[in-house]
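Below is the structure I would like to discuss, written out as structure tokens.
This part shows chain A:
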Amino acid sequence: MTDFQPDVLRTTLLRAIQIERRNSELYESLASIFDDYDDSVKAMFIEMAEEERQHGTDLKQRYRARFGPVPLLIADPKEVIEAPDLPDGEALVFDSMTPEKALQAGLQAEEDARHFYSVEVTRTSDPELQQLYRELGEFEETHVRMLQDKLAQATHKTNEASR
Partner candidate 1 sequence: MTKKIFSAEMAGVASIVVMLLAFPLSLWYWHSAYVPGQYPPGSRIIRLTAVAENGLWTQDRVIGYSYWWKKPSRVSEIRLVQGQHVVLLLHSPDVQHSISIPELRIGPVPIPAGHTVAVEFTPSSAGELNFMCVQVCGRDHSKLAGRFIVEPSKTAGRDPGLHASRLGGAIW
Partner candidate 2 sequence: MATVQEPLARTTQPETEEENSWRFDVFGRWPLLKRLVRMRSFQFALILPNLALFYFFLITGLFGTPVGNRNMIIVFVWILWWVVLIAGLMPLGSRVWCTMCPLPFAGDWLQRRAVIGVRSGKSPGTENRFFGLQKRWPKKLSNIWLQNFGFLFLATFSALLVTRPIVSVALFAAMIIIAAGMALVFRLRTFCNYVCPISGFLSLYAMTSTLELRSSDKNECLKCKTKSCIRGSDKGWACPWNVYMGKLDRNNYCGLCFECVKSCPNDNISLYARPFATSDYMIKGFDEVWKASIMLVLAFSYSVVLLSPWGVFKDWANISEKHLWSGFGAYAAGQMLLALIVFPGLYYLAIRLAKWYSSANAVSVREMFLAYSYMLVPMGLLAWIAFSIPLIMVNGSYIISVVSDPLGWGMNLFGTADFPWTPFKPDWVPALQVGVLLVGLYYSLRGLYRVASKVLPDPAQRNRSLVPPAALLLGITLVFLKLFIG
């Protein structure tokens, strides 16, 4: 193991924290688009923003346990991993956004992140880094499952309401 290994692990974990923070801001931005337009969609995005903040907090705890105090993160990550987005450019033209679609956007983002980390495991030969990526992948896996459950519940509710 070389000297710079802890630094690579540290920066990787920092990047993951940056991503969660950035994504929570993205969800807040998406929520504000639906301000006074669709309360249910806005609420869904706000909920997901809160979850991302919680994910960031969890990651910060891991960081502190391993490396000590978390430095102040100023810049946003360059990567677009896990960045949520509206499903299409005309979602507000056709008023086609629903809370389910908001959840799907979040789910897509989390699945991207899970996939990203699983690919990163294969792209590095360092066992510690691989282990970190696996942990981050599992971290995202829990989020994926949580969102899948939420989506199933929301879809079920919608189907019940439409009957």
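Candidate entries met the following condition: all candidates are chains of the complex that A comes from, given by their letters.
FYI, a residue touches a chain if its C-beta (ideal position, glycine included) is under 8 Å from a C-beta of that chain, and two chains touch if they have at least 3 such contacts; residues count from 1.
A quick note: this is a predicted structure, and the numbers were derived from the prediction, not measured.
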Practice problem: Would you mind flagging which of 1 or 2 touches chain A in the complex? | Solution: 2
Exercise. Name, in rising order, each residue of chain A that touches candidate 2 in their complex.
Key: 2, 5, 8, 22, 25-26, 29-30, 32-38, 76, 79-81, 83, 85-96, 112, 116, 119-120, 123-126, 129
